[in-house]
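Just one protein chain is left out here, and the rest sit where they should.
Labels run A, B and C following the written order; every chain starts at residue 1.
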Amino acid sequence: MSSNSFGQLFTVTTFGESHGPAIGCVIDGCPPGLAITPEEFRHDLERRATGKSRHTSARREADEVEILSGVYEGRTTGTPIALLIRNTDQRSKDYANIAQQFRPGHADYSYWQKYGIRDPRGGGRSSARETTMRVAAGVIAKKWLQQRYGVQVRGYLAQLGPVTPRAFDWDAVEQNPFFWPCAEQVPELESYMDALRKSGDSIGARVNVVADGVPAGWGEPIYGKLDGELAAALMSINAVKGVEIGDGFAAVTQKGTEHRDEMSPQGFLSNHAGGILGGIATGQQVTASMALKPTSSLRLPGQTVNVEGQPVEVITTGRHDPCVGIRATPIAEAMMALVLMDQALRHRAQCGDVGEVPPHVPGTRGG
Amino acid sequence: MSSNSFGQLFTVTTFGESHGPAIGCVIDGCPPGLAITPEEFRHDLERRATGKSRHTSARREADEVEILSGVYEGRTTGTPIALLIRNTDQRSKDYANIAQQFRPGHADYSYWQKYGIRDPRGGGRSSARETTMRVAAGVIAKKWLQQRYGVQVRGYLAQLGPVTPRAFDWDAVEQNPFFWPCAEQVPELESYMDALRKSGDSIGARVNVVADGVPAGWGEPIYGKLDGELAAALMSINAVKGVEIGDGFAAVTQKGTEHRDEMSPQGFLSNHAGGILGGIATGQQVTASMALKPTSSLRLPGQTVNVEGQPVEVITTGRHDPCVGIRATPIAEAMMALVLMDQALRHRAQCGDVGEVPPHVPGTRGG
Amino acid sequence: MSSNSFGQLFTVTTFGESHGPAIGCVIDGCPPGLAITPEEFRHDLERRATGKSRHTSARREADEVEILSGVYEGRTTGTPIALLIRNTDQRSKDYANIAQQFRPGHADYSYWQKYGIRDPRGGGRSSARETTMRVAAGVIAKKWLQQRYGVQVRGYLAQLGPVTPRAFDWDAVEQNPFFWPCAEQVPELESYMDALRKSGDSIGARVNVVADGVPAGWGEPIYGKLDGELAAALMSINAVKGVEIGDGFAAVTQKGTEHRDEMSPQGFLSNHAGGILGGIATGQQVTASMALKPTSSLRLPGQTVNVEGQPVEVITTGRHDPCVGIRATPIAEAMMALVLMDQALRHRAQCGDVGEVPPHVPGTRGG
Partner (left out) sequence: MSSNSFGQLFTVTTFGESHGPAIGCVIDGCPPGLAITPEEFRHDLERRATGKSRHTSARREADEVEILSGVYEGRTTGTPIALLIRNTDQRSKDYANIAQQFRPGHADYSYWQKYGIRDPRGGGRSSARETTMRVAAGVIAKKWLQQRYGVQVRGYLAQLGPVTPRAFDWDAVEQNPFFWPCAEQVPELESYMDALRKSGDSIGARVNVVADGVPAGWGEPIYGKLDGELAAALMSINAVKGVEIGDGFAAVTQKGTEHRDEMSPQGFLSNHAGGILGGIATGQQVTASMALKPTSSLRLPGQTVNVEGQPVEVITTGRHDPCVGIRATPIAEAMMALVLMDQALRHRAQCGDVGEVPPHVPGTRGG
């Protein structure tokens, strides 16, 4: 499968460079009959958009989605759904001076080594601009999962550099530009970000994403494991350096008696596993976490080389988020939704639909 | 692609249950002309084998590999290589009493929810027995990577519960049953494990795996990223709950000036990225780390339910490792080798062989 | 996907050379709960077997199938089903003298050009021996299609060189070694084959294969069309040089008024299309036909070259069918069954199970 496609049965193929004419995607395998309008993409695209607050980069993107195919009279027809967004605010001149050098921490050098040619404008294909289409495709997956199976996918910012939430409230998450689950900390985060921006530096972050209502039985053994695919999906997001399922790295120092999730007739007694055993959903909440590195686009000078291998100093003068993790939350949600959607289709291919699986254990949310 | 297959061009399909007649794999896409004998599998299979020391489970497996196809007069022919290992030491009676109940922390319940039927003997398909074939396939990948490109893949145990290495020496790793990089700590580890076994409990671990000599340019953009595929590969190993590339979760609290790897005419000045930028290798060492949970097979009783949903108590009486992470090192190496082998073939499909890419930056290990 | 695998969701991977230790296959994606025993493979394997009559080659193969995995207490578990057949009657000496030359009409030369190495014993991987595993996998597909949806796949020999059937009777097909649908012609065919064998030459053939009961709606648009996949499946059988769906090449000289299948409330009025429109089943009988070339293994001498490029004369002295098309019937059935099984799973993945599609047109066999 091509490396710009994601999913086996709900297959999303994205295309487009940061400063090319357009970005877009083709979604193949969507069940027919799902109602969808261009307006439905707006909410999640705005959640992801740069320019949403003064804490994310100043580039303003209209991000108006055009549906080119696969939808007739407002419903999906089962044929490929193509979505297109024109790039309207590219400011190529911002990037002209870095075409001949490799920005540290960016894909400039590795792309050039791979292909011998690269589009230097705004990072080209390696720009996070591409994730816009993941979010758009995720809107469709989220809607179908919710309507068909009652599955809900949600994420939040779980750490901003040294800051961790003091309380947790889902309602708070959507009411601040950080997707932060503790409302009273928001002023603190704003101060932190203001100081960071002044310093010219950037900071890492952690995003958590969970799915409620996932039927027990979704996921596949061995190499198509639900956790394996989540790991690939989240690690494929720009700047992500680590992925955890359930307790993640905390499990390194746990005892077996502490980690194993015991069961009772009323259901599981804990969820250290993150809702997945042997790669297959248990019916509990599916939980994942990911680490994002600090952006490497800084106003502080750094050493690098140019395409001739000579030493040069690089300074980023364009618009850039000092914490790329802030707007990664909707992207993480989208990737989890894409994984679940694909697994849902694969499950009913082999095992029939949910209603066909055997009765579940009393007290658990079974198949 | 089927969920029991791994890799797009160097495709490994495994089959077999823990206590069925045999386990095996089919490797498709291997370049022709590679010398390979049944004896070459022995070293890594022994490194992975249970029964290797008193710190891993007592089951003794002969693990004699039979080459069924794809090799003629000692060389690969380009056709599928099938490898077979008969299961000779199954002791099914150990497991007979747990066929009707779900072991906490195991895949019993999720498999049963998915398929409505399961092979309960030794965990069936979800047993780590399957990883034997990953190691076998990895032997071929490792050999080809070494011969063709000089790539070397190595791993070690980086944490055993609370214990971390006090020193690092590659030579030490292969000289103790823990794959531990600090020789003087081995007695300490043995004491720790003896006490743990007596307690009936188990412990988590961390394994690191690295690749030296990976040419800059291997890896693919967006969804076929080298780090994304490593994440999937490592997370697909039994008991793994977290994966890191480069600095991993440490990046959450790093500043951009700290994390970004600056470059000079002599090469990169650091390697926080783990040798991968934008999903593509930079020519530096590729580094990954994974967290393994403590095994859930304990002699200490736990609560669970049976297939009728009634509460029962479960105790594991069979042979089990109190730390499954100990023998995960060769499995992690195998998975990294399979990912790199596949990426190597994909790279030369699209971009031609290494020699065709442009000259590299002076001082770096380029394409 | 590897070139030795067939099917996206019901994936069959075969391995093995004609004169290696064994041939086998791994079937991934089979729905759980299907009853299957080793004995069930026997009937179709005997139909395919060489040595079945004096009109097919004298090699006797036991073809005893061992089930290595994926079946527990007589039922499929949803995990990969591995099947193994040991090669017991290899007579490698028959082939020793042709290791250094290329047999005309065989894959010797093209394999050698591709891989630079080949297993010359009995054609190695390119031998029709490989089709044994297609037939074995087809047994499982046929059974599931019949049990789950009432689909029946059947084939027959439709032409033997110049001879065509004078009458058609399904009951006759299984009662003669030619799979010939007209019982009274069987003595004529035997005489034809006896004379052919004496002459040392060989002859081509045509095999037809049909499926009854295929639900309207199976098949996918554009590149996953049911007819496109049937064409690939049948063309992939050794010696096949042409494939037709429905009227096939006769359509070249047909008028539109003659070819288009009109519809009435009682259903379609004809079936020139072969049960497929736009790549998707109409609910009518699915019909396909394939042309098989005469085998190139002849006792009559032919010109060729050796690996040094020098001219040599080649004579085949081993066991060979003078008409390979005779035993292609069960292979064609197996390939059609594999295509339909895969399409069935793909259809219910995207569109839900048959019961979920809209009511069909009165008088047709609808979804």
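Keep this in mind: contacts are C-beta pairs under 8 Å (C-beta built on N, C-alpha and C of every residue); 3 or more make two chains touch, one makes a residue touch a chain.
Fair warning: this is a prediction, and the values are worked out from it, not measured in the lab.
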item	value
Sole contact to the chain not displayed, among A:Thr13, A:Gln101, A:Thr316 or A:Thr329	A:Thr13
Contact with the hidden chain (one of C:Asn87, C:Gln159 or C:Thr329)	C:Gln159
Of C:Arg48, C:Arg125, C:Lys142 or C:Arg327, the one touching the omitted chain in the full complex	C:Arg125
Option touching the unshown chain, where C:Gly116, C:Gly150 or C:Pro187 are the choices	C:Gly116
Residues belonging to subunit A that touch the chain removed from view	1-5, 8-9, 11, 13-17, 20-24, 26, 28-29, 32-33, 66-70, 72, 75, 77-82, 84, 114-119, 124-125
Residue ranges of subunit C at the interface with the undisplayed chain	1-6, 8, 14, 102, 104-107, 109-116, 125-126, 130, 159, 161-162, 201-206, 216-225, 227-236, 238, 241-265, 269, 272-274, 276-283, 291-298, 300, 302-305, 309-311, 322, 346-347, 351, 357-358, 360-363, 366-367
Where the missing chain touches subunit B, by residue	8-9, 29-32, 78-79, 221, 345-346, 348-353
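We adopt the following convention: only the chains that are shown with their structure count from here on.
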item	value
Rounded Å distance, subunit A centre to subunit C centre (Cα mean)	45
Geometric centre distance via CA averages, subunit C-subunit B, whole Å	39
Rounded Å distance between subunit A and subunit B, as computed from the means of their C-alpha atoms	26
Residues of subunit C touching at least two other chains	8-9, 29, 32, 78-79
